[in-house]
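Please read the structure below before turning to the comments.
A protein chain is absent from this complex, but the other protein chains hold their places.
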């Protein structure tokens, strides 16, 4: 891994405000995505840890991401040992990567027929 | 507290745009949340100071947060000596923590039957 | 000004995406705000420079902000020598301050009866 690759992102990102809206009533379905960009030539291994308000975290759910590709990961699809993130519950995420990546988080809330959107660049630990 | 813990966040965060929408007309109620993630093993003590346009701040409202947990704190529920944040008034927040945490702020505006959402990662002082 | 004061923010902030929606059709009026937090004990002097796509900037519009106060500045109210920011035109802003502050930018778009919101922490030059 070259010095240039190292510079294109971080290995550890945080998203404190996670929430999968429990309902959808419009044309689109409520969902959230962790959008990861891997500018490196090689595949990277991603580990998502999910924190809750009232119970222990789900640790290190694995996702693979090819080199020079992006992946928009639906949080509702994350799963480990049969456990997944429940709808309608506040949570937070740690996104770890073996190679440096850039992470953005977006939510589409379609609880009402009219959509609402929010997005943040994750918080990197440098 | 280990060096690793120290790295996972900051002790002081700022959110300049606070505003609790005074009305709700849809299925959901207008609200704001400060979403805090504590990756440390130990509980942290959080102090929220609220700044206004035309009067002195409300200083250091206390909130506790367990280790390896997140808390999505409704700003309308913050209270000190009977004082709370009034609805429909611009304000700003300082979020201090005894252990390093990560802070995100989100607002759901349900003034109209259709929701609007906004979110930012707080601004850390490094 | 103490070292502690110096640490609580930056002197120079940027917001590349400014746009005052030309229409409002709902209960609220479309608008944008620059939300500034001054944690210092003393008043700070703010200078907003407005950049456009096709003409020279409006330079250093002055705004005052008291110590330990926030101000949510409507961009439509900014004015210098009779010049103001026109509606419906893409622009960008530089926010300079004599003391360190924290800057967030938010837009409420009420073009439709249902609102849309967006917000970013400004980009500080460190």
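As written, the chains take the letters A, B and C, and residue 1 is the first residue of each chain.
Note that a contact is a pair of C-beta atoms (placed from the backbone, for glycine too) under 8 Å apart; a residue touches a chain by one contact, two chains touch by 3 or more.
Owing to the predicted nature of the structure, the values given are computational and were not obtained by experimental measurement.
Among A:24, A:76 or A:104, the one in contact with the hidden chain is A:104. Within the full complex, the residue among C:24, C:76 or C:111 touching the omitted chain is C:111. Residues of subunit A in contact with the chain left out of this view: 7-9, 26-28, 33, 35-37, 39, 68-72, 102-104, 106, 108, 113-121, 124.
Seen from subunit C, the chain kept out of the figure touches residues 14-17, 19, 51-54, 56-57, 90-92, 94, 107, 109, 111-114, 116-123, 125.
We adopt the following convention: only the chains that are shown with their structure count from here on.
In the Cα superposition of subunit B onto subunit C, the rotation angle, rounded to steps of 5, is 90 degrees.
Subunit A and subunit C have CA centres that are 30 Å apart.
Look at where the CA atoms of subunit A average out and do the same for subunit B: the two points lie 22 Å apart. For subunit B, residues that reach two or more other chains under the stated contact definition are 113-114, 116-121.
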